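Only one protein chain is missing; all other protein chains are in place.
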Amino acid sequence: SEDETSVLTMATTTSTEDSGLLDELLPIFGDETGYEVDVITVGTGQALEIGRSGDADILLVHAKELEKEFVNDGYGTERFPVMYNDFVILGPTEDPAKVSEANDLDEAMSLIYQIGKEGDSTFSSRGDKSGTHVKETTLWEEFQLDIEGKEWYDSLGQGMGDTLIAANEMRAYSISDRGTFLSMEDSIENLQIVFEDDDMLTNPYGIIPVNPDTHENVNYEAANELVEFFVRDDIQQKISEFGIEEYGQPLFFPNTD
Amino acid sequence: MTDKVIYNLQNISKTYSDKTVLDIDSLTIRKGEILGLVGPSGAGKSTLLRILNFIEHTDSGEVHFLGKVYNKDSLPDLHTRRKVTTVFQRPYLMTSSVYQNIIYPLKIRKQNYDSQRVEKIINKLGLTQLKNQRADKLSGGEAQRVSLARALIFNPEVILLDEPTSNLDPANVKIIEDMIADYRNEFNATVVMVTHNVFQAKRLATKVSLLYKGKIVEINDKDEFFTNPKHKVTKQFLSGDLVY
Amino acid sequence: MTDKVIYNLQNISKTYSDKTVLDIDSLTIRKGEILGLVGPSGAGKSTLLRILNFIEHTDSGEVHFLGKVYNKDSLPDLHTRRKVTTVFQRPYLMTSSVYQNIIYPLKIRKQNYDSQRVEKIINKLGLTQLKNQRADKLSGGEAQRVSLARALIFNPEVILLDEPTSNLDPANVKIIEDMIADYRNEFNATVVMVTHNVFQAKRLATKVSLLYKGKIVEINDKDEFFTNPKHKVTKQFLSGDLVY
Amino acid sequence: MDAFISGLSEAIELLISFDPYVMNIISVSMMVSGIALLIAAIIGIPLGAFLGLTNFPGKHLVVALLYTGMGFPPVVIGLFVFILFSNVGPFGSLEWLYTTRAMIVAQSVISFPLVAGFTMTAVMGVNQNLLLQLKALGATRRQILWATVKEARLGVLVSVIAGFGAIISEVGAVMMVGGNIAGKTRVLTTAIVLETRQGNFGLAMSFGLILLTITFIVNFIMLHFQKRKLIGRD
Partner (left out) sequence: MDAFISGLSEAIELLISFDPYVMNIISVSMMVSGIALLIAAIIGIPLGAFLGLTNFPGKHLVVALLYTGMGFPPVVIGLFVFILFSNVGPFGSLEWLYTTRAMIVAQSVISFPLVAGFTMTAVMGVNQNLLLQLKALGATRRQILWATVKEARLGVLVSVIAGFGAIISEVGAVMMVGGNIAGKTRVLTTAIVLETRQGNFGLAMSFGLILLTITFIVNFIMLHFQKRKLIGRD
C-alpha cells in the first residue's frame, strides 16, 4: 500500500518520546513533506545499535560522546544539535540530607553520598548506561565519590520514568532530565527538585542521519529533510514553547550548541 | 437367615437425558441374602448397583438403608457409605502396584490391618506372582481378581458384584464363587450379584430378580425363580428368547 | 473347508519386563477355521491376538501371514493389515455417537458403503435405539455389541474375538454366535475366538487350542479336543481343576 | 485503588466511544496474535500429537526441550527474531522488522512450544487402548493422529488457549521486533507499558481490562464447543 520511500524510521530514547514533543512536531513534518515517521523507542545504547545495523534511518538521542563516536566510526553522516534541556537532582519531600540547602553541585552530591553512607536514605540510579546515567556517573567521578558496590546505591537498569516511580516509592534521591520529571510530577508526589541550574547539568540532544554509504537501504533523503525540519527557525520556536502551557515552563531549549 | 432389612427402595427412578433407565417401585434386600440380578443387556443392572452404592443420585424416590432414609438430595455419611462397595464390570485399577491397589481401602481407612489376611486373599486369588506388578497392565481376568481382592479386604457389610467372573476361566470362576459364599457365611454379609450366567445364579444366589427395561419384573427365592417363574418375561428370559 | 494357510507362527515369543508371557513354537491357522482359544487367566490369549493383528511386535520368531513373512522388525503394509481386526476384551469406543463408531472403519477406508447393510447389522445387534447416543456412556453389553458391529462392518478376512460375549445375556449370546457363524460362512472368513465358556467353544469352534503359561499345550479339531484330550493339562482344564 | 475504578470507567468509555486509536490497537493485537496462533497450531498440534504417540530413543530429551521451550523468555525470542530480520541479519532484505510480520514470527515461536507441549501431554493422557483399537481397525498413522487429537480435544483446546494467553499478553518480544509504532505495531500490551511509563496508571489499567475482556470472550467462545465435555462428568 504505502511506498517504502515515504516512511522514515527514527530511533529515539524513552525520555524524548514520553515527553510528548514528537507527537506535536512529527505530524507537522508529515503534512509538509508527506513522509510518515515511525518512532522506535528504546534505550540509548540500543538506539545506537539499531543505527549501526541500519535498522533505523535517523537517531535522536542525548549521549554526546557516544554520538560522536557513532559518527566517527562512519555509521552516521553528521551530528546536528537540535535542542537541550537540563538535569535536575530530585529528592524526597522531607529531604533528609538537606540537599536543597547546598551551595553548589559538589556539595549536593556529597550530601547525598553522606546520607547514604549513614543509612538514612538511598539513591536510585538508572544504571542503564543511558545519557542520563552516563551524566550521573560523570558527576560522582568528578567529585571523587566512589559509589561502586554501595548498599544504598540502587542501580535499577530501567528507563527514566520507571526509575522515577521507584525513587518516589523508596523516597530516594535521583537524577532526571527536567522534561520527564515535569511530565510525571503529578504521579510522583514524594519527589521534588532539590538541586538545579548548574552548567554541568545540561543535556544536549543530537540528531544523526544514518550513513547511506554504510547501509544503502536507509532513507537518507528523508532523514536529511527531517534534520532540516528540526533546525528550522519556526520549529525551534515551537520547541522552546513546548510544555509551557502544561507545566508553566518549557521542557526543551532551542540549541545552537 | 436373619430378617433384618438392609435395603428398601421405594419408587426409585433414574433418567439419562430423557431416557428412563431405572424405574423401581419397590425392592427389599435383607441381611445375609445373595441376590442374583439378571436381565438383558442395558436393562439397568449396573445403574441399580451404582445407586445401591450411593455413588449416583436417584432422580426421585427413597432408599432406606440400615434404617435411615435417603433420597436424591441426601446421601449417607462417610461411615455408613463405607459399609458398601462394588466390584465393577470394568474395574478401574490405579497405576500403582497390584499390592498397593489391594490395600488401598485399608490405607484410606487408616486401619491397622492383618497383613496375613491380606496375603491369604492374594494367595487364594492366585495373585501372589503379580503382587509387585503394575496394576494397569494386567490381563482382563487378572484385573477382575485384583478388583475382588480390593473389595473383600476391608470386610464390607454389603458387596455389590457386577459380573465378577465374566472374564474368567472355569477354575477361577469356581474359586471366586467359593470365596463369595465363604465371605458371606463368615461375616453374614449381604451380596448383590449381577450375572449373565444363569448357572452361576443357580449355584450362588439365595434370591434372584429379573430386571427388564429398568423395572423389576420378578423377584423370588432362587428355586422358585428358576423352577416356577411367574412372569411371562421371566420365562422368556430363562429360555433364552428375551431380546431387549 | 479350504486348506489355504492364513497364519503360520514360528518360535514366537513376547516378554514384558523379564516376564515371558508368550512362547509359541508353531501355530497354523487355515482359511475358514473358527479357532477357539481357551486357557486360564493370564495365559497370554489377549497377547496372542494382538500379535495376530500386528498391533504388537513380537520379540523373536516369524509370523507368516497370507504367504509373506514378518518378524519383530517388519510389519505388513496397511493394505494387508486392514484384512484383520479385533474385538477387544475391553472395547474402546470413541466419544462420538454409536453410529459414528460403527461406520468409522468404513470412513477411514474412504469406502463407499451399503448403508442398508449397516442398518441391518445395527438392527440385528439390537442397537437401533442407541444409534444416536454417545458411545462412551453405554452399558457393558451394549459396548461389546457396538464393538462387534464395528468389526463386521468392513468385511475383514480375519476376525479376532476376545471374549466377545462375556458381558452379555443368553439371548444376546445366541444372536452373536449366530452372526459370527453366518459371517464366517458367507465370507469364508477366518475367526479366532478367545472364550472362557467351554460351551461356547463347543458350539462355535471348528478347532480348539489350549494356551497355558504362554505355550500352546494342545490344538485339535473341536470334537477331538473335548472328547479325547491328549494332554494332562487339557484334561485338568476341562474338568475345572486347572489353576494357573 | 482509585486506579482500578478510574481504569474501569475509562475502559468502558474507550470501548463504547469506538475511539479509532484504541480500535486500531485492538485490531492489531487480535490480528497479530490470531495469525501467530494459527501458525503455531497448524504445526504444533500434529507435532505434539505425534510426539505423544511415538516412542523413540531420546524422546525424554526432546520432551524436556519442548517443555523448556515453554519457558523460553519471550524477550530472548524477540532478540533472536530481531537479529534475524535486522538489516544486517540473514533475512534483513525482507524488511519485516518493525512490521506486524516480525511480530507474528516472534509470537508464533513463543506459542509453538506451548501448543505442541500441551497437545503432547493431552495425547499421552488418552487411554492407551485407543491406540490399539485404532490400529486394529486399520487406521493409518495420520488417521490415528487425528482420532487421538479428537479424543483429547479438551486438552488440545487448552493448549491453544494457553498459547493464545501467552502471546496476547506478551510484551517484550513484540516491543522489540515491532517497535511499538503508533497506528502500526502498537498492541495492547505495549500500549500498557507506554502508559505505565508515563505514569498514566488509569489508562494502563483500562487497556489491561480491555485485553482481559478480549481474552475472556475468546476463551468463552472456544470453551463453548467443549461445554458438554466440560460439565459432562455425571
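Labels for the chains are A, B, C and D, by order of writing; each one numbers its residues from 1.
The rule is simple: contacts are C-beta pairs under 8 Å (C-beta built on N, C-alpha and C of every residue); 3 or more make two chains touch, one makes a residue touch a chain.
Predicted, not measured: the structure shown is a model, and the values here were computed from it.
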item	value
Residue touching the undisplayed chain, where the options are B:41, B:85, B:195 or B:234	B:85
Residues belonging to subunit B that touch the chain removed from view	50, 53-56, 78, 81-82, 84-86, 88, 90-92, 94-96, 104-105, 108-109, 150-151, 154
Interface residues of subunit A (partner: the chain not displayed)	42-50, 52, 127-130, 149, 154-159, 162, 166, 168-170, 190
Residue numbers in subunit D that touch the chain omitted from display	1, 3-4, 53, 55, 59-61, 63-65, 67-68, 70-76, 79-80, 83, 89-90, 114, 117-118, 121-122, 124-128, 131, 152, 154-155, 158, 161-162, 164-166, 168-169, 171-172, 176, 188-189, 192-193, 196, 201, 204-205, 208, 211-212, 215-216, 219-220, 223, 227, 229-231, 233-234
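Here is the rule we go by: only the chains that are shown with their structure count from here on.
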item	value
Centre-of-Cα separation between subunit B and subunit A, whole angstrom	81
Distance between chain centroids, defined by C-alpha means - subunit B, subunit D (Å)	49
Multi-chain contact sites of subunit A, meaning residues that touch two or more partners	none
Shared interface positions of subunit C, touching two or more other chains	90
